[in-house]
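Removed: one protein chain of the complex. Kept in place: all other protein chains.
Should a chain be cited, it is by its letter among A and B, assigned in written order, with residues numbered from 1 in that chain.
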Amino acid sequence: MRTLKFLLRKEFLQIFRDKLILRMIFALPVVQLILLPYAATYEMKNITLSVVDNDHSEYSRKLINNFTSSGYFKLVDYSKTYSDALDQVEKDKADLIVEIPEGFERDLIREDETKVLIAANAISGQTAGLAVAYANTIIRDYNIELRIQWIQQPRLNAIPVIDITSSNWFNPQMNYKMFIVPGVLALLVTLVGFLMSSLNIVKEKEIGTIEQLNVSPIKKYEFILSKLIPFWVLGLFVMTVGFFISFIVYGIYPAGSFWVGYLFAGIYLIALLGFGLLTSVYADTQQQAMFISYFFMLIFILLGGLFSPIENMPDWAQYLTYINPVSYFIEAMRMLVLKGSSFWDLRYHFLIVIVFAIVFNGLAIFKYKKTV
Amino acid sequence: MKQLITFIKKEFHHILRDTRSMLVLIGLPIVQLLIFGFAITTEVRNANIAVLDNSKDEVTQGIITKIESSQYFDIDRSITSNDQIEKAFKSGKIKLAVIFQPNFQNELSHSNKAQLQIIADATDPNQATTLTNYLSSIVRDYQNELNRQNKLPYTINTETRMLYNPQLKGAYTSVPGVMGMILLLISAMMTSIAIVREKELGTMEILLVSPMKPWLVVISKVIPYFIISLINVATILILSVFVLGLPIEGSLFLLIASTVIYIFCALSLGILISTVTETQQAAMLISLLGLMLPVVMLSGYAFPIANMPTILQILSNLVPAKWYIIIIKNVMIKGIGIEQIWKELLILLAMTGTFLIISIKRFKIRL
Partner (left out) sequence: MTSEKEIVIKTDNLTKKFGDFIAANEITFEVFKGEIFGFLGANGAGKTTAMKMLIGISKPSSGKATIAGFDVYKETEKIKKSIGYMSQKFSLYEDLTINENIQLFGGIYGLSDDEIEKRRSELINKLNLQNEADKLVGSLPLGWKQKLAFSIAIFHTPKIVFLDEPTGGVDPITRRQFWDMIYEASHNGITVFVTTHYMDEAEYCDRVSIMVDGVIKALDSPAELKKQFKANSMDEVFLMLARDAKRGE
């Protein structure tokens, strides 16, 4: 244990001496947390809209008016024909086309029925789906508005109606940033911890200093611990900075207990750093370590549920997420920050990251050979 | 010329010897495409929900059966009280709860109105919106079946067309994005590290005092990565057409020509990075944080640029990948010819030129 004290002192001295890296560790979370939630948003505000109004009636104008005043759409152009509107989509000027047929008002009144065409640029399925959903809501609301206007509402409904009320828990304002900020925070802690730990041991290999340690009587677990603890402290530091910025910039702070959050992050970091160190023990050069970690990080993050819900994935991909430590951390952070989940709610998450921590660090100690 | 070939061979040996890195370089685009193509989808399926049936009558059972038979929802039967619902939300067991009012059927048939409450876990607002919409439409369908005989007056129907990508495949956005990202990774990051490595190890000086012209030294380092990039382009295109079922609507020649221009742009960026950094770690960090993150965030590949604050929209113009992704989408998916993309191509060429001019200037100062 006395040896560990000396090794730790060395690691901290080295980290604090490397000003470039130190600045990165601090600047990365700050800049990312400030920029990312603004960039990474699916909150639709400016869906560009091209309207083909073949009716030019009072009703069609009202409908168009409802689109523009909804806040979701930006009317960029009135096209004469549908194919003109298509041209606009092709040139990326418009995302969505709404075509109102000739006789829209007349059919609605005389035939009780008419049809509006919505066409979306669906290259991005996600945005197209949301844009169409918004458009449908606007049309449906307009429809209800019309009916109220035309039908003298009786006290009782004329026909049976199931009245659906919906409420949104944990995030009633449907603030997308509430969703993305805890996830980004989890991502940053992960990135900093993993990159630093995976490059560290291999750097000593490349420079040759590791040989001097290998011929000394230090124990393998002491060596791994001396690498793990500094990054563990850094990881928790990054998380603290992150919490601070989330509060200052977005007013977001955990609904649950900070202690549970730190306890979870503490165990998670042990698991993650173990994996980073394992990569570092395995790689021969920093460049190689960089590639290997880039590869794993990418898969971990893509399958981590940061932007796309895990429940929607096919079964095989969901099984993969079971062995993805990042997905547990992202989920736990969201549960803690938004739902105020307690230690007991998170007990399975805790259990699983503990298993990860034991396995990865065990492997790292096992794979680290004091031989050449 | 012979010297050049010897040098390129040397570089190739260097790269090929490191099998792990090679595996990552060739395997990464494949894995990424498969994940995007098959794993990441916005299609809702098997979302866990709770149903609290306070009425247990014919109508509520009918609605529940309808919910169950949809592929979207799985009902968690163990939840039977209000208390349990809150707990289930907190532990993440369910994403949505449906609550029927007592005497549902009675109310519906006597006062023509019955209440159904949907509670969604809005931690993920988009997912909450989607799930609520899906569930409401199931209920509405059921109601329409009930009222088949009495048609609602003044109905505006809608017809929806999804242009270019009627099945809403995720691959349509991910393929251009993956291409923009992988090519930048290999061309810019790898070249910059490879050149800086020689600086760090001190072998650059030896090369520079040799009779080889400095620019030949740089070219010999760049060519292997250019070739690996081309291999990746081929892999990605073959996978997207034959496995992911993407079309190549426009001219293949135009597609490849613009890709080559983009690769040149990325390579010149790599050379630029190598002239401003001294260590491999610094080159890696600049490539990763200065290139990869902006590409993911600001190229319009993951997130629509139109939703971003103005300042980010302006910044996104500086990201080469943004222009490349526009070109790829237009040529590959929309099938547009050069008349619509010459502007983007010019921008890429101008960027390439700028990077090279700055690099040459910096190179001369250093020598």
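Simple rule for what comes next: a residue touches a chain if its C-beta (ideal position, glycine included) is under 8 Å from a C-beta of that chain, and two chains touch if they have at least 3 such contacts.
As the structure is a prediction and not an experimental result, all values here were calculated from the model.
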**Fill in**
For the full complex, contacts between the hidden chain and the displayed ones involve A
**Request:** Pick out the residues on subunit A that sit against the missing chain.
**Result:** 2-3, 5-7, 9-10, 13-14, 17-18, 207-209, 211-219, 370-372
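One rule holds in what follows: only the chains that are shown with their structure count from here on.
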**Separation of subunit A from subunit B, taking each centre as the mean of its C-alpha atoms, in whole Å** = 13
**Message:** Under the stated contact criterion, what part of subunit B meets subunit A in this complex?
**Reply:** 18, 20-21, 24-25, 27-28, 31-32, 35-36, 38-48, 87, 89-92, 95, 108-109, 111-130, 132-133, 136, 139-140, 142-143, 146-147, 150-166, 168-170, 172-173, 185, 193, 197, 280-282, 284-285, 288-289, 293, 297-298, 302-304, 306-309, 312, 326, 329-330, 333-334, 336, 340
**Item:** Touching residues (chain side subunit A, partner subunit B) in the complex
**Value:** 20-21, 24, 28, 32, 35-36, 38-48, 86, 89-92, 95, 108-109, 112-130, 132-133, 135-136, 139, 142-143, 146-147, 150-151, 156-172, 174-176, 178-179, 195, 199, 203, 283-288, 290-292, 294-295, 298-299, 302-303, 307-309, 311-314, 316-317, 320, 331, 334-335, 338-342, 345-346
